[in-house]
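Removed: one protein chain of the complex. Kept in place: all other protein chains.
After this line comes subunit A, so read on.
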Amino acid sequence: MSLTEKDKTAVKTLWGKISKSADAIGADALGRMLSVYPQTKTYFSHWSDLSYGSGPVKAHGKKVMSGVALAVSKIDDLTAGLQDLSELHAFQLRIDPNNFKILSHCIMVVIATLFPKDFTPEAHVATDKFLSCLALALSEKYR
């Protein structure tokens, strides 16, 4: 299910509208993920505060969304563009790839709450595909 030109345009258009709120989206999505899917907390046992809106959650949400921003800029070749991040996730973080789907879902829920008119079914399918391809590129080096 690779990205068509139509998908890439839809993603870039949506990103244009939401990127100013990227930090807030990241913090909200990550916070929701930790609440709605408590098993994901296992990856953050080293944080002092895992509660929604805490310092570590906000900072990390921002970091995650800068990864998404990078992916948007490298949308024509995600595998090459995300190589360093893939190595990080494969060899150091070793996050089970199933969690990428979970976080992607939370990101889309947040976009829906903040931009209900822009997150049309067409924008939704393009974003879902994009985040799946992003996840695939991130897990490229896993094995």
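Everything that follows uses one rule, which is that a contact is a pair of C-beta atoms (placed from the backbone, for glycine too) under 8 Å apart; a residue touches a chain by one contact, two chains touch by 3 or more; residues count from 1.
The rule we apply is simple: contacts and distances are computed from a predicted model.
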item	value
Undisplayed chain, where the name is taken from the UniProt record, one of "EF-hand domain-containing protein", "U3 small nucleolar ribonucleoprotein imp4", "Globin domain-containing protein" or "Succinate--CoA ligase [ADP-forming] subunit beta, mitochondrial"	"Globin domain-containing protein"
Of A:90, A:108 or A:136, the residue in touch with the unshown chain	A:108
For subunit A, residues in touch with the removed chain	31-32, 35-36, 52, 105, 108-110, 112-114, 116, 119-122, 124-125, 128
